[in-house]
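Of the protein chains in this complex, all but one are displayed in their positions.
What follows is chain A.
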Amino acid sequence: MELITPDFGLIFWQILVFGILFFLLAKFAWKPIIQSLHEREESIDQAIKLSEETKKEMAELKAGNEQLLVSARAERDALIKQAKEAADAMISQAKLDAQTAANQEIEKARVAFEQEKVAAVASIRKEAASLSLDLAEKVLKSQLKDKAAQEKLVSEWIADVTLK
């Protein structure tokens, strides 16, 4: 029974000690401790938030860079393609030009050759004609040395003429 009978003295001291303890600890221990724990947590929280934001910004920046790189690459490719196309076009144009120029030359040459040929043929003809005339003259001269032969020929020619 003594065990569960509270002592007056102990109650008195317990109230006193606990009261003083509460007052002093609350003022000099718990208040700064709770306050600075709160502050520290807040500052850690802020630091984490800041680092997260920075990270995000970095990622964004990186993504922007990549995009820039991609577009630059695309631009470069387009440029190269364009240049190639231009070059190709130029080459084909040059080829075409060369071809037409050559064709023209060939045509010209052909025409000249043709003309030359015609002229040559004409001159050969002329030559041949004069030659054959000379020859004929000579032949005639030789054949018409005698009168009979001349007469025979004339008669032949006349016969021919009349026959016509």
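Following the convention adopted for this analysis, a residue touches a chain if its C-beta (ideal position, glycine included) is under 8 Å from a C-beta of that chain, and two chains touch if they have at least 3 such contacts; residues count from 1.
Heads up, the rule we're going with is that contacts and distances are computed from a predicted model.
Undergrad: Write down which listed name, "Potassium-transporting ATPase KdpC subunit", "Sigma-70 family RNA polymerase sigma factor", "ATP synthase subunit a" or "Sugar ABC transporter permease", is the UniProt protein name of the chain that is not shown.
TA: Answer from the record: the omitted chain is "ATP synthase subunit a".
Undergrad: Of the listed residues A:7, A:75 or A:151, which contacts the missing chain in the full complex?
TA: Touches the omitted chain: A:7.
Undergrad: Which one, A:22, A:113 or A:157, makes contact with the chain that was left out?
TA: Considering all chains, including the one not shown, the answer is A:22.
Undergrad: Considering the whole complex rather than only what is displayed, give the residues of chain A touching the chain that is not shown.
TA: 2-15, 17-18, 20-22, 24-26, 28-37, 39-40, 43
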